[in-house]
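Since the structure comes first, as structure tokens, the remarks are kept for the end.
One protein chain omitted, others in place.
Chain nomenclature is as follows: A, B and C, assigned in order of appearance, with residue numbering initiated at 1 for each chain independently.
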Amino acid sequence: MTIAASRRRVLALGLAAPLMLLCRRAGATPEAMAAAIEAFTGGGTPAESGITLDIPLLVENGNSVPITVSVESAMTEEDHVEEIAVFNEANPLPDVVRVRLTPRSSLGRFQTRIRLAGSQTIVAVARMSDGSLRRAAVSVIVTAPACRES
Amino acid sequence: MRRVVAAAAAICAAGGVCAGEGMPPLTSTPGDPERGRAIVIDRETGLCLLCHSGPFPEVTFQGDLAPSLEGVGARLDAAALRLRLVDSRRVNPDTIMPPYHSTDNLNRVGAEWRGKPILSAQQIEDVVAFLATMTEVAQ
Amino acid sequence: MRGGAAALLLIAATMASGDERLSGTAFMSPETRAMQADDLANPGMFAVLEGARLWEETAGVSGRSCAGCHGDAAETMKGVAARYPAFDEASNAAVDLTARVNLCRTRHQDADPLPPEDPRLLALTTFIGHQSRGQKIEPDPDPRLQPWRELGARLFRTRMGQLNFSCANCHDDNAGRHLAGNPIPQGHATGYPIYRLEWQSMGSLQRRFRNCLVGVRAEPFAYGSREFIALELFLADRAAGMTIETPAVRP
Partner (left out) sequence: MATAMVNIPETAAPGEIVEIKILISHPMETGFRPGMDGKLLPRDIIRSLRCEYDGETVFTAELHPAIAANPFFVFHLRADRSGEITLVWADEKGNEFRQSGQITVG
């Protein structure tokens, strides 16, 4: 099994919350996120309801942030969630994760852990089997930016 | 490296805040309040808001180990502010405030920092100039 | 802040029992606590699994495994981490669990010691520590450890670095307050080795010490140094009776 390499040079400054940002400057921007969402939606306009993005509003460490996306759906053959995509506006890349569900998923929901390079808005977009779209956005505050090694 | 020598500091009784104590300017160039503000809010230069809080809307997370900086310019004059920045231990030997312009009696300072004060004399003047403008207290 | 209310509840519950000491767990967000509490969500459990594998694996020219001498760790290692650092007769010194693993390697397995923070060393110490999860910290009372105890207590109160902070300045005098928004825990080492979100990996208590020392711009002590072992022993005394959580998750 693989365990993340743990020996790295001690570089950070500051007190218990060390302060040196070792990431490259973030590459994603609100515009890059909008473009990625546009590519996913194909230009359709999502409804701002029927979907919930659950994420802590105040994040202790951007290296691991739990998120749950829940989409209201009967999850039948005729009417189910086909795909959910999560986007961000401040990491190096706008894409976070995409999942494809099936009627046998039984719930339009999944949970994972993501990285956030600083405070920003996270957007989840769901595409339903009838082609309709739903969207939820949450602004989160990250107390300690990700990608620092101390 | 030249030892940083503080001039004319009135040493007060332990823990006490004495009237009239202070320190004259460290440089002949007056401090720049704008540069001082930038130092105060910077987490790697001034480090102030790790422990203090204050009216700095752009800094989301501020500390609560030390008093708010709001109105500090009304409580202390420039000379008193300077003394506390240069070496707060002269006012209170048990203070947790780092000595910003003194390298006296420090222990195991990391190689990168050894013999160097946290802020230069001019940076101290900039911060003093800025803090002295902080005379308002929100109602 | 959602974490605040839950942490206060924990604090209230603990104070009712007459002990005001709190593990770092009490200062974490509900999300990070949940990550620690569920073994199937806690990445530290990978170190436990890897340690279990290494426990059975032979090392060095001796061809011996840990299990070859110590048998079933669930029985023989139960409570061991709760008593460390301990006095080692042969070297006439205090040794922590990490040093003990390496002493076993050199003395009994005829193997090279593993370098500090080596994933295998972390896995073995996490696995051994995990055998004491739920048990109370019970420091070794050996009187020969007294000089280490005193050194550790002194170091904890010694101001260091350009920023001139001691451990006690934060973890005794200002625990519960916030350093730029981050709550300062009481500094009880109940869950080491830990999976730290900041590191995105496992790390030892000594690595954590080094973080703090670098943070106050001090020259960190070396891995395995007398000073670090002494600090570990002092922290064990300070946390005596608290419950071992290895592998803990920390932000």
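Assume contacts are C-beta pairs under 8 Å (C-beta built on N, C-alpha and C of every residue); 3 or more make two chains touch, one makes a residue touch a chain.
Given the structure is predicted, the values throughout are model-derived calculations rather than measurements.
All shown chains touched by the missing chain in the whole complex, by label: A, C. Of C:24, C:43 or C:152, it is C:43 that touches the chain left out of the display.
Touching residues on chain A toward the chain that is not drawn are 1-5, 8-9, 22-24, 63-65, 68, 75, 88, 91-93, 95-102, 104-107, 109-116, 147.
Although one chain is not drawn, its touching partners on chain C can still be listed: residues 39-43, 45-46, 49, 200-201.
By definition in this document, only the chains that are shown with their structure count from here on.
Contact tally for B-C versus A-C: the pair with more C-beta pairs in contact is A-C.
Separation between the centroids of chain A and chain B, computed from CA atoms only, is 41 Å. Annotation: 33 Å between the Cα-based centres of chain A and chain C. Multi-chain contact residues of chain A (touching two or more other chains): 13-15, 17, 143.
Multi-chain contact residues, meaning those touching two or more other chains, occur in chain C at positions 163, 165, 179-182, 184, 214, 217, 220. On chain C, the positions that touch chain B within their shared complex are 158-165, 169, 173-174, 177-182, 184, 213-214, 217-220. Residue ranges on chain A touching chain B, taken from their complex, read 13-15, 17, 19-20, 119, 141, 143. Residues of chain C that touch chain A in their complex: 1-3, 28-29, 31-32, 34-35, 46-47, 49-50, 53, 115-119, 122-123, 163, 165, 170, 179-182, 184, 197-203, 207, 210-212, 214-217, 220, 251.
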